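Note that one protein chain is taken out, while the other chains of the complex remain in position.
A and B are the chain letters, set down in written order, and residue numbers restart from 1 in every chain.
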Amino acid sequence: MRLEEELTLETTRVSETGAPVLEVKDLRVVFHTYAGDVKALDGVNLTVRRHEILGVVGESGCGKSVTALAIAGLLPENATATGQILLDGRNLSNLNKEQMRQVRLKDIAQVFQDPMTYLNPVLQVGFQITEALVSERKIYEKQLVDQRLEEIEELKKQGANNLQALERERDKLQASLQSGRISRAQERELARDIALEYLKLVRLPEAERVFKMYPFELSGGMRQRAMIAMALVKRPKLLLADEITTALDVTVQAQILALLQELRNEIDASIMLITHDLGVVSEVCDRVAVMYAGNVVEVAELHELFTNPLHPYTQGLMAAVPRPDRSTIKLESIKGSVPDLIYPPSGCRFHPRCPKAFADCPQRKPKDIEASQGHLVECLLYGG
Amino acid sequence: MAHLKLYEYALRRLFLLIFVLFAISLIVFYLARGALPPEYSLAPYITPRMTDPQKLQLAQSLGVASASCPSYQAFSSHDPQCSAPLWGQYVDWLRLVAQGNWGYSELPGLAGTAKTWDVFSGRFPFTAQLAIGASIVTFAIAFPMGIISATRNNKLPDHASRIASLVGYSLPIYWFGYMLQILFVLYLAIGGRGLLQGSGSLATQCAICFNSPGTISTFTGMTVLDSLLSGNFPYFWDSFLATVLPIIALSLATLSSLTRIVRSSMMEALRQDYILLARSKGLRERIVVYRHALRNAMLPAITVSGFIFATLLGGVVLTETVFAYPGIGQAIVFASLVVDINFLELYVLVTAAILVITNLCVDMIYAVLDPRIRY
Partner (left out) sequence: MSNLTETEEVQPQALTGRRAELRHAIVLYKQNPVVVAGSVIAAGSIILALLSSFLVNPDLWRMEQLNQRLCWNNAAFSWPVVNIFDCPGTTYPLGTDAYGRDLLRMMILALPLDMEISLTIVISAALIGIVLGSLAAYAGGKIDEAILRVTDVFFAIPGLVLAIVLMTVLGRTLENLTIAVLITWWPIYVRLIRSQVLSEKERPYVEALRSTGASSLRILFLHIMPNTVYPVIVQMTLDIGNVILTFSALMFLGFSPNPLLPELGNLVTDGINYVFTAPWLIVFPGLTIVIVVLGFNLLGDGIRDVLDPRLRR
């Protein structure tokens, strides 16, 4: 009962989100390996709306990370991808490597699972946060200057005591902006300031000290916050968060999720939160997409999904969650195991494990059906 | 805080060096004096005009013969009365060495006898020239080749460099030296004369080893540098020609093995997760490879540098023999022919010291590059 109560409180968030930032249409990815062709993604359809947090949930190996990599254009050499990926209306699938790199510079940011291995161990944390800003000057100059100018305005409004210095700085910056010449040193200073600001934003104590530290000197939670700051510093449109809490212990996990909630209002990005943990999803997400074996089998708003799961797989997931408020003796599980993606099942990939499968299931692959407002499902039970 | 620990570390290693040097000198000494008849131990200190009683006196003062030895004949016929304990001999030898007396050497190719220390130090710069040249060649070629091989993995440059490295690694240095000579003297002949002169023209005397006119002032003893610094360009060119083939022969094996190591550690680094993060930030590929991958890949490659230097120091012996090059490598072969123990000792100790100090420097560099070690 408590779970449903909590969910009703959060439904109000949904109505605030807007038009889609990301549309993924019929994305298929095949990995060509020594053992055969792995059909990792089999027609993925996703939408991320503006300012929303979309949860992407599924077992290990269902293709969640592959989807994120495909969106960012970071698939390895032996992968072929087809389908459409539209970021703010712009089709990313047509872009070449260099253009995709520009997109990654500005619009898409990623945060990964294990900050120990994803941060370069021999470089300082602060350096890693600012390196893109500093080395791609043309792209970031204006943004950095604008950010600093905004900050100066804020400080003035709050009544800082070094008004004169601030005003001089503001005039100098505006002059540089006009003439189009910002020196390297200035750029580095600006980048450092912005980085410190974001380090404070992610609630890292002693931001100046952390800036100079190496990754191994920080705790797991601090490293993850630093990675989040690194992602946000470029003000992306889309943040892909791939299992960002999985490597952390539960208390730190809760802190990071709380941080995400707090940040929602302060940043402009939409977030795709990939996880295998339904608990994480229920904390912060607006809408949820459930993936299985390379397909998105169900998409719905958070409350809707938890109270009215339509796809048999989702129902199985919900049933498998241990409920301390109900006395159960036996834990439910979905029978069978994840299919081999080199030789996937025909038709609907879930049918060998599905308690509700019938004769048509191996024959036809189900299409997206809109079962109710905003609730999509791919299952022959509902038509298609 | 970090510097303090580096100091301690360096100090500890230097103590280890001293321990190692003593151990080595002891081992070589015991092997030499224990396994060989005592006349060999006396030989380096004997001058031609010595009479037998003088030799006996010398033997006793050196500790090679015991005080109770009656005559030189008894000594050379291994009369047990004359044998002195090895430990005492070692101490006496240490005493002499501390005074800088390494005895005399009479090596084939030397006109007459000369002090061992002088022979060694006179030839040392020539060998140093080769070793430094080969190190430069090795590092300058191996790193770019390894990086290219790793970044263009499984494409043509990679396959070519891998095969070249494997072949280079399998060549005997001495054979390759001769091959080079045959190639340049027999095949690449201009006007009936080989492009480079055959090894027979290099004299084994150290003082003036090359045929060019003019003088050079000795700064470092290394002819290539000295001639450059003195502005004597014919001499420089001559020296250069004399050293270029040995350097190529010497560096081939180390070049090949370093390329392989750079390649594999770069590939390892490029597989790491932080590379994916760097790419996801939109950084240019060049920055990803050099700043992120190479910084990490250099660490194993640097660790290997110590081994590479060891290989060079060993390979120098072969190279100098093949090219009749007047360095200490050639000398050690002569010394082993005539069983000149003192030269052997000097050579081994100096080589070991160089090697250990090089390893120490390599470790220091590693500590500087990898912040994880320092804390």
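To be clear about the criterion, a residue touches a chain if its C-beta (ideal position, glycine included) is under 8 Å from a C-beta of that chain, and two chains touch if they have at least 3 such contacts.
Note that this is a predicted model, so its numbers are computed, not measured.
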- Note on the structure: Checked against the full complex, the residue among B:Ala114, B:Val339 or B:Cys361 that touches the missing chain is B:Val339
- Determine which one of B:Met179, B:Leu241 or B:Ile287 touches the chain that has been left out. B:Met179
- Touch with the missing chain holds, among B:Leu6, B:Ile248, B:Ala310 or B:Met364, for B:Ala310
- Among the options B:Val91, B:Ala140 or B:Val167, which residue touches the chain absent from this view? B:Val167
- Residues in chain B touching the chain absent from view: 16, 19-20, 23-24, 27-28, 31-32, 35-36, 162-163, 166-167, 169-176, 178-179, 181-182, 185-187, 189, 198-199, 310-311, 313-315, 317-318, 321, 332-333, 335-337, 339, 344, 347-348, 351-352, 355-356
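Simple rule for what comes next: only the chains that are shown with their structure count from here on.
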- Query: Just curious, how far off is chain B from chain A if you go by their C-alpha centres, in Å?
  - Reply: 57
- Query: Which bits of chain A are touching chain B when the two form their complex?
  - Reply: 72, 74, 101-106, 108-110, 112, 114, 117-123, 131-132, 135-136, 214, 216-217, 227, 230, 234
- Query: Considering the complex alone, what residue numbers of chain B touch chain A?
  - Reply: 272-274, 276-284, 287, 291-292, 295-296, 369-372, 375
